[in-house]
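Every protein chain of the complex appears in place save one, which is left out.
Coming up: chain A.
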Amino acid sequence: MNLKPGFALIFLLGLVACGWGFLEHDSWITIELQHSLGSTSKSFSFRGNVTIPSLNSGLANVAQPPLTDEELEQLKTLARQNEFYRLKATVVYSNGAKSNFITSNKACRLLQAQLRDVLWISLDPSGFVTGITASQDTPTGTIECEQEDINQLDETQFSTDVLIRHAELAPVPDTASFIQKVEREREARERGEVRDNRGFFAKYWMYIVPVVLLVFISGATNQEGAK
């Protein structure tokens, strides 16, 4: 009995949400990040939280506790084996709806980048998340990790930039400006004042070239005659 109004509320909220989408009245989302540090294990451990108060502005608050020594060791092992570092992101929308995303990158790359990564969040036209990708924007290093790379790690905390990719509106055939252009050209032609901005030679080359040619030919024949 008690559950029913709750369900109805969620249902109504859902209706509202899918009718208008989130972007039309800017909305917030939170993302819980979990990562998997074992190469084969299916379990994910907590990494941090990202809150985006406004999807339109794209500013994000990232809260990530530093990694423990044990976790760092696991990460290094992953890197040594050239395994994937897998990240699970649970997106919570303002209406309470949740969806899960998985993204992966080579653990080695994460170490090379000193635990700096960029979280790309792609949105669909109504503001729902379509995909989350964690990538590094460091210059291209070697694919395989060497011991040196692993030893060089001195960060223990992730530093994450959050970037949002919004959907864009597709172009429509631009008939208006084309018609305007044609109109303008026609009017200009009627008034006979189409300015030709090209240089002298560009404008009159077809008259100059034959003349020059004639001069050359006549010059050549003259020379022969003189001989």
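Basically, contacts are C-beta pairs under 8 Å (C-beta built on N, C-alpha and C of every residue); 3 or more make two chains touch, one makes a residue touch a chain; residues count from 1.
Everything that follows uses one rule, which is that contacts and distances are computed from a predicted model.
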Task: Protein that the absent chain corresponds to, by UniProt name, given "Cytochrome b-c1 complex subunit Rieske, mitochondrial", "Ribosomal RNA-processing protein 43", "Nuclear pore complex protein Nup85" or "ER membrane protein complex subunit 1" - done: "ER membrane protein complex subunit 1"
TODO: Decide which residue listed in A:T30, A:Q64, A:Q114 or A:S135 touches the omitted chain of the complex.
DONE: A:S135
Open item on the list: Of the residues A:E73, A:D174 or A:E187, I need the one that contacts the missing chain.
Closed with: A:D174
Task: Absent-chain interface as seen on chain A, which is shown - done: 14, 17-19, 84, 86, 93, 97, 99-106, 109, 118, 120, 122-126, 128-131, 133, 135-137, 140, 143, 165-175, 177-178, 181, 185, 189, 194, 196
